[in-house]
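Input: a single structure, listed below in structure tokens.
Other chains of the complex are left out, but the ones given are in their true place.
Chain naming follows the written order as A and B, and within any one chain the residues start at number 1.
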């Protein structure tokens, strides 16, 4: 494997998420995509790995159809959702998927609404292309299922419909977010999870 | 003591639990079981030890009847519950017992119900053998007592009745969980405690 600072940054982000309790019980998955000419390569965390100790050589290398380029582990069932996301957001170079207490609670609270709407917080400016707190971020909310073909189609539709969304929520499951680099994807993750916690605590306080 | 990576992993897990506030005030206990031929050995944390600094040489070595093989400390009163668990779950090789704010709150809330039922969360797939969020995990809930003979019998009965449960709750006391390795036991711990926190916060939010 050729050393790649984005792969190092992805692994550091995964370990940081673990330390915060955002990918418990080997949940979550993380990938980066490298593009050279017509060739796409995706490096993704394998199924069942403890994210607290992930390192670059643990990642699986797959092509844009999900076929393994090398074979050193089992791709996670959710790999197909990463492929869907990279197709729907061609500029994306990194995807982060986490299970947090607050995104689980908030997605449970709003389901079966088609999206969660958040506005009027300064931190929204942490999302790429957003320059004012008056921005309305609509995060599509999909019903959870173990049928990844169905989920993939719903995610494709949602990403087309919510063309400027910065994340996708799966109800009582977790968040997908992405960016043009690992740093941007992590910035989106930090902004969205901050907002989920604020909204969750606001609902709890009843204010 | 022969170096054993499972014993190292157990101590690391105990220290990690302490850092998260899950075994305050020298509470909690942790064990691994090694099987060679007809010989069982259990290595378990002694009574009253600060779990933030536990190391392999602190552990007590006992046989499957609880008799000390070496004598370097006082077995905890809860050692008998580890023995009960290893009998009822012969495949178990590690047991983790923690006192957390959320398992204390949730067990207090549901007592005297015979179990706490949790379903429809993706993180349930962190439990061994569970492959869908629609799984219903029923965690037996025992009334706390200082009579460990009574508690042992109730735990034996509960583990027989809830034959596929991944944990046992003692009301206003704590959680027992286990696995075929320290890593699996820790995965179960992370999944269950995540669920207890989500359910506790959901009750608090009234949603």
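Observations on the model:
Convention: contacts are C-beta pairs under 8 Å (C-beta built on N, C-alpha and C of every residue); 3 or more make two chains touch, one makes a residue touch a chain.
Because the structure is predicted, anything quoted here is derived from the model rather than measured.
Oligomeric state of the entire complex in this file, given as copies of the one sequence with 2 shown: 4.
Simple rule for what comes next: only the chains that are shown with their structure count from here on.
One finds 32 Å separating the Cα centroids of chain A and chain B.
Within the complex formed with chain A, the chain B residues making contact are 120-123, 125-127, 131-133, 183, 187-188, 190-191, 193-194, 197-198, 201-202, 204-207. If you check the complex, the residues on chain A that touch chain B are 21, 24-27, 50, 99, 101, 104-105, 108-109, 144, 146, 170, 172-174, 200, 203-204.
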